[in-house]
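Encoded as structure tokens, the structure appears first; notes follow it.
One protein chain omitted, others in place.
Our next item is subunit A:
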Amino acid sequence: MKGILRFGRYQMVLPFAQNDNTIMYINYESIIGLEIHVELKTKSKMFCGCYADWFGKSPNSNTCPVCLGLPGALPVTNKKAVEWCVLLGIALNCEIPEFSKFDRKNYFYPDLAKGYQISQYDKPFAINGSLEINTNQLINQSTNKPINATMKQLNNETMKKKIRIRRVHLEEDTGKLLHDVVGGKRVSLIDFNRSGVPLVEIVTEPDIRSSEEARIFLKKLYQIIRCIGISDADMEKGSLRIEPNISVRETSLRASVKQSLSAQTDIKIATSPSAPRNDTNDLPSYKVEVKNINSFSFTRKAIDFEIARHIDLLNHGETPIQETRGWDEKKGITYSQRSKEEAHDYRYFPEPDIPPIRWAESQISNFKLQIPELPNVKLARFMKDYQLSEYDAIILTDEKETAEYFEKTISLKDTPGVAGVQGFPGGGEIGIIPKTIANWIINKKADINKVSPEKLLKLIADQTQRSIIPDDELEKVIKKILLENPRAMADYKSGKENVLMFLLGQVMRGVKGKSNAEDIKQKLKLLLNLYPDV
């Protein structure tokens, strides 16, 4: 395939030339929506008192009549799970409807003990949200290829894009299936330990235009989930599972473009976007859903695989079939899962065993107060409070632990003695600014998993002190400071010796920390004595 892959847009060079010096281009655009399932880390299951932490237990040792679907067992809703679902909804800028309920989703599959899953159909806990992501859609205009810019190169040029969230709802997880051969016969083994674990489902609108955007979105969602502390989102344990749905549409035939015969690499592409489109009215007639992917990079690969497959089909005049596909992580391909097609008639109806939920306005505003500082708020605060670039702030706020480490170091920065620099009020006086600390952490000059914030300050101070300016330059700075501070000089002469510390601080700032306290002190005293008494 001769496609030129671009972030969010794909361009095909048709194999035929229209007439001389002209080539027709068809643009393809991928339309991607995501469904994400997240297991909550409550203590107990969604509707019974079994452990929600099912991982690693011997099979079928964490079940009860409710989560085994035994006749007559009645579910009772876990309050915390509901609250956490609402919290995530709020963190994703959703509306929280006053009224909500659970529904039965009916289908037969061996991992579903009851023959139905308790889920939410038309009254989910949260609707109509959005999540803003930073995307880098820089395209080299002359080669028409994406620029492999690192975040650092892009620096503050990241582009912002809003991905709409359709809904956030709560349901129960299923049991786990293993496939094996027992007594010469192929069988499936079922472990119901996971059955009934609270599961939040997040559904986006089809606003994502590339696998890279999907990855960025997922990363951001992951950070938010971890930040509000409702799930470990541990993908190796399958507590975060991703189902992208993908389709590709042809955007209008690009106007033909003049081609200089000799320099094909130098084709100038019309870069203005095609006519504005109404996304919701103009979706392709099909979409392909890829089930249960458990890593961001696999999601990215599965999406890219699908996009290429669809473009290939479309290029041959075919429309891809609407279907459910699985992801084969060993081969790096998707495959048709027709077995899952039959049962798409779920016959939802309201769950009669669970009364509906109605929030008072005060409860919802109370939930809002429980939201901690979210990653994007923290990022903005880091830029403002610590005068950091967006690049620095993104890296420092990427992991909660790194952000906490940074802020702990900042809080100690000006504690006397902490940096191990005697005679100084704190790190600020020897030129340690937030940016200095940020650089040390970002450039991994010290391993923050091993070095305490106190130790880091000491290391920074030591290195700062090592770079010393020559004597005559120090003298110049001291003289300048003295002339600027006649009052301080007078005070010193009249016996107020503690003014020396003030002057020392001024000099230290003047030399940007490139001297040491003792030297400055000596030189200060000397020079002070050279000036006539006032």
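Just so it is clear, a contact is a pair of C-beta atoms (placed from the backbone, for glycine too) under 8 Å apart; a residue touches a chain by one contact, two chains touch by 3 or more; residues count from 1.
Here is the rule we use: contacts and distances are computed from a predicted model.
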| item | value |
| --- | --- |
| Chain not displayed: protein name in its UniProt record ("Aspartyl/glutamyl-tRNA(Asn/Gln) amidotransferase subunit C", "ABC transporter ATP-binding protein", "V-type ATP synthase alpha chain" or "Phosphonate C-P lyase system protein PhnK") | "Aspartyl/glutamyl-tRNA(Asn/Gln) amidotransferase subunit C" |
| Contact residue for the chain not shown (choose from A:N27, A:T77 or A:T174) | A:T77 |
| Residue among A:S58, A:S362 or A:N443 that touches the chain left out of view | A:S58 |
| Sole contact to the chain not displayed, among A:H37, A:K101, A:K237 or A:K493 | A:K101 |
| Absent chain, residues of subunit A that touch it | 42-44, 48-51, 58-65, 68, 76-82, 101, 106-110, 177-180, 182, 185-192, 326, 335-339, 342-343, 345, 347, 349-350, 352, 354-358 |
